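Showing just some of the chains, left in place.
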Amino acid sequence: MPQVHASPVAPRVVQSWLARYQAVRAQSQALCAPLLPEDTVVQPMLDVSPPKWHLAHTTWFWETFLLKEYAPGYEQFHPEYAFLFNSYYNSLGSRVNRADRGTLSRPPLADVLAYRAHVDAALAALLAEHNELPATFYELLELGLQHEQQHQELLATDIKYILSTSPLAPAYAPLEEKVASTPATSSLSKASWLPVPGGIYRVGFQEEGFCFDNELAAHEMLVAPFELQNRLVTNADYLAFVEAGGYRDFRFWMGEGWDLVQTQGWEAPLYWVQRNETWHRFTHHGLQAIALDAPVTHVSFYEADAYANWAGARLLTEVEWETAARYFGAATSGGTWLESSRFDPQPLPADADPTACHQLLGDCWEWTYSAYHAYPGYERAAGALGEYNGKFMVNQLVLRGGSCATPESHIRVSYRNFFHADKRWQFTGIRLAR
Amino acid sequence: MPQVHASPVAPRVVQSWLARYQAVRAQSQALCAPLLPEDTVVQPMLDVSPPKWHLAHTTWFWETFLLKEYAPGYEQFHPEYAFLFNSYYNSLGSRVNRADRGTLSRPPLADVLAYRAHVDAALAALLAEHNELPATFYELLELGLQHEQQHQELLATDIKYILSTSPLAPAYAPLEEKVASTPATSSLSKASWLPVPGGIYRVGFQEEGFCFDNELAAHEMLVAPFELQNRLVTNADYLAFVEAGGYRDFRFWMGEGWDLVQTQGWEAPLYWVQRNETWHRFTHHGLQAIALDAPVTHVSFYEADAYANWAGARLLTEVEWETAARYFGAATSGGTWLESSRFDPQPLPADADPTACHQLLGDCWEWTYSAYHAYPGYERAAGALGEYNGKFMVNQLVLRGGSCATPESHIRVSYRNFFHADKRWQFTGIRLAR
């Protein structure tokens, strides 16, 4: 089970837990509100899950790990739902193949919403009636909230992918405000380089509150002096790479990345298309011209790395990233989060302070050149939750900092996200180091 | 273009054409009425298309071949729909890959229904305002009706497949009447053998009215004397084959069929599952115990052929089937059709006349041991409709007689259906010959 750092979480007052629970649950459903039932059922690629599935799977998590264990007399909503909505827990028996999630039209969205209401009522009752639940219950409650927030990010990115497959380029939501038309040239000056001194730094979770088990144990690392750019790479920056033929020159690429460029015909980030000789990209607001000053996003590790090579720089390691974040006090800086409903990383103001480090948190997940491995002293929990993180700790790369699809309360400087090097459907971006 | 036999079709009075058009169109929508929007969008295997797609594609057919050609000032519903809903006409440009039909949540069902209404209104107006449309228009009108009826059959079978993939085994419709519980033993006596004398017979379309181009030219064939069974093979008959180990003995099987038995793990017809040691099958009414006296259905050619080998008999050729159908006057016999809303082949009465030939039309398509090839003198039409039938005339087998998912007015004794030997999701059955 993902561990809670140091001192055990003090059971908060019932009201507060319930309020948090209801807020998080409501946020998941609010994300799906603009969808039609048809949008909630399809799975256009293996990485994407149908929104209906996310809504049900998160509910299954509450039912399985909390209600069945701690709510006396809890009545299961439907006997088949455990088979239908288990994601990957071998401990909990067989389940629908991941590739088949998009073939199941039933249960329909309405039944999934009834499932959510059933579970929400039971959990509210449990919290209301039982003031003295064991500490493990509250740890699971915290974990369930974090888990549901993770699926909120996936909902945001999976919905984008689902809508993108239609040639109609449908908008998930209208643009709420007048977005400045894309200027012919960028208003941002060149990124500046910020030095971080070398030394022994402590990395990993070292604060109060919740963390995932993969952020532990905190440990010391020797870090050589390095520099990083004060902002994310922009679309204007990246466009220069595209136009310089970056996708046609193998010298910048990892071998397995170059194979993908050729077999998949990659010519630009995911969602970029040309219309009338201008690059556009599909967004939650339909097809939009490229915003030159906004951070480039939807790039794979291979593209991030190739861009860095082309630019004569490199990506950060995760230790460097966390060290820089602590060094520059990232925890206090603003950023674009899920709650903004922008669903797109946002440009810096043209007058942003060139000596400050921007966009470390929010906007885009930053690919690091660090494998997602266990920290020293990491141990898998016993039972089903031991499968939460540990079994993925090879063959993937760490991303840091959260994105415009991450709930703001979900992130920390020690937070470790991870994806395979070829993935592009998350809001992934690039920061350079040297 | 699918040809109309012999004398050109006399333009009927407008009222009659319009009434037929509206009846056929209404039937397609009625078939989808019990569905939820979620059911209309998924594609759980390549052969199946989403119901939403069927509703749109048939509409596209009217728009493309009739309205754009014959309705002055017709305004296209949406410029992208031709790309989205063209099925396989290379003549009409690029289109969504067949494998991607189930990834498109948009346009949603509501928009497709609006598309249907738009086209229906335009066609009704065209028929009302223009009494003197050219003969080719009426030929296309007839073809459009036939085409839409073909998709009604696919709707019925695709919906069944879609609902079957859910472990919830949802029912498309309740069983309307009390269906007798399955008796422990069959009430039918053994099938009897009916002889057909040899001779030169004329096969192919030779009546008045509409036929597809693949039923032409009618031609004479020398047929040796043969016998056929007076009814379809029943579930009880087939169960004996299953229980005798028919799926474990390669000697009965074509080589490519045996490969499928092993790689796909076939142990019984599609939709058969065991519950409490009894064979059940998924139907439009949910999971039901096997009805022993009903015709076996959802078998591939390989299974039909293996069964026949095991039973010491063989399948008919399509020439034999048509000869027998003409010889026994099949045109007049009853059968189960789409209009019955039973969606299942029905048992013969226990006292059915053993000297008559039953179930030739309706209930189940009968696999023949005849390749789907062009008849002598066949010619592909010019233009897009030349792709309607001709390009499929290799590697498939002919099926005859229609099924419980076929509109009754759609079938003829000369009608040639065709599928690859491994297909099982249609209402396909078996009749023995020797």
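The chains carry the letters A and B, assigned in the order they are written, with residues numbered from 1 in each.
Rule of thumb we're sticking to: a residue touches a chain if its C-beta (ideal position, glycine included) is under 8 Å from a C-beta of that chain, and two chains touch if they have at least 3 such contacts.
All of these numbers come straight from a predicted model, not from anything done at the bench.
With respect to copy number, the whole complex recorded in this structure file holds 4 identical protein chains, 2 of which are shown.
We take it that only the chains that are shown with their structure count from here on.
Superposition angle, subunit A onto subunit B, using Cα atoms only: 180 degrees, a multiple of 5 between 0 and 180. Subunit A and subunit B have CA centres that are 47 Å apart. The part of subunit A that touches subunit B in the complex is made up of residues 36-44, 52, 80, 83-84, 96, 100, 102-110, 162-163, 165-168, 170.
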